[in-house]
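Right, one structure below, let's go through it.
As you look at this complex, bear in mind that one protein chain is not there, while each of the others sits in place.
Our next item is chain A:
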């Protein structure tokens, strides 16, 4: 089988495959993150894994296990902190601060293999092993399956929590389940693409898509499409111009969001211009 130049090397094929899985699952979760205004939780969950990985190295356990455990535990704590937006952000900030403090302590105590733990914060999309690829594929399939399963209750609870609670939906449990899914996605994505890029995938495409469309189905489809384009485009750009892939993806993600933001505002300028005209004349 012959591959185009871009995909000739196995590490490039792995990069595209893993990035595609993460783009699909991460951006679909991210759609609800943006809708539910939990961007800060997404940011924190992308970063707390570092402490888990460092702690696991210290105890001689698989860092990946420590990362998953720590992220999921943080997700539970965030869910317990409640659903009130103001309070929620403060608790999330405290959890983030505490776990970064722990992470630095663990690295300090066990300096022999700190590189592995620190590497987790950055990930390396161009150095993905077969095992990592399988793990990514399985986790993203599970996340997508669960997200589809809870789609209708989650959509209602995200759009109108008080009415959903009145209808007997388990709004608190849904919030916990959603944060666990977000945590699992972050724990899957961070060792592969790093915490910066995970956050870029969670937030960027969904925020741009919500500026363009006010429908859930087309919004989700657009979110996933943008995420795939951004990650493929970023990796390809990195291959050709030799910049770090994460920088390329983050910049692309920002550019598309800026485009969405600008285009969603233009009609208002036009409207106000039209309204202003008769007054002027």
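As a convention for this text, a contact is a pair of C-beta atoms (placed from the backbone, for glycine too) under 8 Å apart; a residue touches a chain by one contact, two chains touch by 3 or more; residues count from 1.
Going forward, contacts and distances are computed from a predicted model.
When the listed names "3-oxoacid CoA-transferase subunit A", "Zinc/manganese transport system ATP-binding protein", "Pyridoxal 5'-phosphate synthase subunit PdxT" or "Rubredoxin" are checked against UniProt, the chain not shown comes out as "Zinc/manganese transport system ATP-binding protein". Looking at A:9, A:148, A:173 or A:262, the residue that reaches the missing chain in the full complex is A:148. The chain omitted from view is touched by exactly one of A:7, A:102 or A:161, namely A:161. In the full complex, the hidden chain is touched by chain A at residues 35-37, 83, 85, 148-153, 155-169, 210-211, 214-216.
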